[in-house]
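First the structure, in the form of structure tokens, and then the observations on it.
Heads up, one of the protein chains got dropped from this complex, but the rest are sitting where they should.
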Amino acid sequence: MDWHLLIAAGVKIVVFVFLLTLPLVAMAVWAERRVSAAIQDRVGPNRVGPMGLLQPVADGIKFLLKEDFTPAHVRKTFFWLAPTLVMVPALLTSAVLPFGTKLFGEPMVIADLDVGPLFIFAVASLTVYGIVLAGWSSNSKYPFLGGIRSSSQMISYEISLGLSVVPLIMLYGDLNLGHIVREQAHNGWTLLPLWGEGLSVRGLILAIPMFISFVVFTTAMFAETNRLPFDLPECETELVAGYHTEYSSMKFALFFLGEYAAMIVGSGLCVTLFLGGWSLPFGWLTPADTAVDVPFWQGLIHIGVFFAKVIAFILFFIVIRWTLPRFRYDQLMKLGWIYFFEIAVLNIILTAVLMWLLAPGSAA
Amino acid sequence: MTQDYIAVLVQIVLAGGFAVATLIASALLGKRALRNPMKDSAYECGMLPVGEGQARFSVKFYLVAMLFVLFDVEVVFLIPWATVYRAQIESGAGIFLFAMLGFVGILFLAYLYALKKGALSWQR
Partner (left out) sequence: MTFLFYFFSALVLFGGLGVVFAKNPVSAAFSMVISFLGMAALFIQLDAFLIGVLQVLVYAGAIMVLFLFIIMLLDVEEVEKRKLSLPTVIRAGGVGAALVVLISTVLMRGGTAGQALPKLVASPEKSDVLRIGELLFGTYWLPIQIIAVLLLTATVGVVVLSKRELK
């Protein structure tokens, strides 16, 4: 057992997950409330700290100090297990995201796996258990219906999500997220192939299916993370609060945190796959290859760029949430199973045929 | 490669530890209040709970779960294919295109069948 690796992994996890992602969750909650207030011509939280920035801290303390109530009618073991089962996979998915190049000679990714996107899908698919269990163990009508609806929605959109990344994997011929980002840094982002090898007829034509993929992927991610316009599992007017109706204090907070953490990791994945991850446009400040050591300030800039993109994406999430009305459940299922499934499959075939026609060796 | 999975293991332990620690902290620090039968009952917007907690749900949900398993397998087969497609097609191995077209085509038939039979329409 190599202690150096273990300690390096531990430090990276603590810094990336607990010191960067979780505070980002808090900031996302604050931003959500401020932006929604601005959209609805209100003020929003502005009392605690400058511009209400300390509001999430106050909320956190309140969650800890509230009565930790377990109703008598629930199935206790599973009732306690469910929030952790939502939280742990949500935090675990961040393991494969490359959030920078190098710092102190250490690659800025927790686990550099060769099956990156598959790992995220696999771990994210385990979130369903937390939700089903929360609904079932609450032994109450609204949570039960919310849990069933939510899990059904998540598994339906998992298909579109999986199919929508296939064209992108075809383009890069790699499942390692680190390699995919490096390729984008040198040869143009997936959606913006304007430099390197990307700036060619082939690159520009292939950007079209990539854009379709991006639209399907982003929408499916909204549904996966149960965000409005797809927040049917907890639509207040029908199901009170969905699967976490019976939850209070920190157990509720873990659902809440898990949901936002999933949203941030989803944004991170989208940025990594489609928008060049940590890279600046036009190959600026891009190290030649993995062997080259990166100066400290450049390493910091790469991390900063990654988080700037993620934050921009989260703001996009928030604006969408407060702009679009909610779908009806049958519309949601129709969108997922009929439109997105067909679009994603046809997009794979389109990409395959385009790549075949545009391959260097072929006649065309 | 394997040491990267060790990192994943470390992260499972840390994330699980975080979740458990917050739950314990909240159980210890949280206020205690008296229980009463009303508070212990299932939440139904302030009315007395009616009937069982577990409603029967539509067989539709089960159908969706079943179809999900089937099409998830399709995605799983397509991903290794997508990884090798570019290298193979550039070295002139057209079989990779046609093998995929056949595979996806047959599964699309399955999809069309389910669609035709109304398995995917929510209102039946």
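Annotations
For clarity, chains are labelled A and B in written order, and residue numbers in each chain start from 1.
Keep this in mind: contacts are C-beta pairs under 8 Å (C-beta built on N, C-alpha and C of every residue); 3 or more make two chains touch, one makes a residue touch a chain.
Being a predicted model, the structure only gives us computed values, none of them experimental.
Within the set A:13, A:29 or A:155, the residue that contacts the chain not displayed is A:155.
Within the whole complex, the absent chain has one touching residue among A:95, A:110 or A:123, and that is A:123. Panel shows subunit A; residues 1, 78, 113-115, 118-119, 121-123, 125-126, 128-129, 132-133, 136, 148, 151, 155, 175-176 of it touch the chain omitted from the view.
On the side of subunit B, touch with the chain left out of the figure occurs at residues 1-2, 5, 9, 54, 56-57, 59, 61-63, 65-70, 72-74, 76-77, 79-85, 88, 93, 95-96, 98-100, 102-103, 106-107, 109-111, 113-114, 117-119, 124.
Everything below uses one rule, namely that only the chains that are shown with their structure count from here on.
Centre-to-centre, using mean CA coordinates, subunit A is 15 Å away from subunit B.
Taken in their complex, subunit A has these residues touching subunit B: 2, 5-6, 9-10, 12-14, 17-18, 63-69, 71-73, 80, 83-84, 87-88, 91-92, 95, 110-114, 117-119, 136, 138-142, 144-145, 148, 152, 155-156, 158-159, 162-163, 166-167, 169-175, 240, 245-246, 249-251, 253-254, 329-330, 333-334, 337-338, 341, 345, 348-349, 352-353, 355-356, 359-362. Interface of subunit B with subunit A (complex): residues 1, 3-8, 10-12, 14-16, 18-20, 22-23, 25-27, 29-33, 35, 39-45, 49, 51, 53-55, 57, 61, 64-65, 67-68, 71-72, 75-76, 78-79, 82-87, 89-92, 94, 97, 100-101, 104, 108, 111, 115, 120-123.
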